[in-house]
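One protein chain omitted, others in place.
For chain A:
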């Protein structure tokens, strides 16, 4: 599944980072790389963008862009 499908409060591990150009490089620079754990924190009041936690910080990204990130859901719900 892709990152945009993750529900609030759920955690996952990144499998692959797609997309192209500046967007993809930005993802990589911000630490969204394979094997990284992420957790969905919330959605903006209008439903988009998303707010996730990774590597101990909060990052916001748009749904359309989050579709480029392949993830695998994990059961653990602890602190990331």
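Everything below uses one rule, namely that a residue touches a chain if its C-beta (ideal position, glycine included) is under 8 Å from a C-beta of that chain, and two chains touch if they have at least 3 such contacts; residues count from 1.
Just so we're on the same page, contacts and distances are computed from a predicted model.
The listed choices are "ABC transporter permease", "Ferrous iron transport protein B", "Ferredoxin" or "WD40 repeat protein"; the UniProt protein name belonging to the chain that is not shown reads "Ferrous iron transport protein B". Note that of A:5, A:24 or A:67, the residue touching the chain absent from this view is A:24. Although one chain is hidden here, its contacts on chain A can still be listed: residues 17, 21-31, 33-34, 36, 41-42, 44-49, 51, 55-62, 65, 79.
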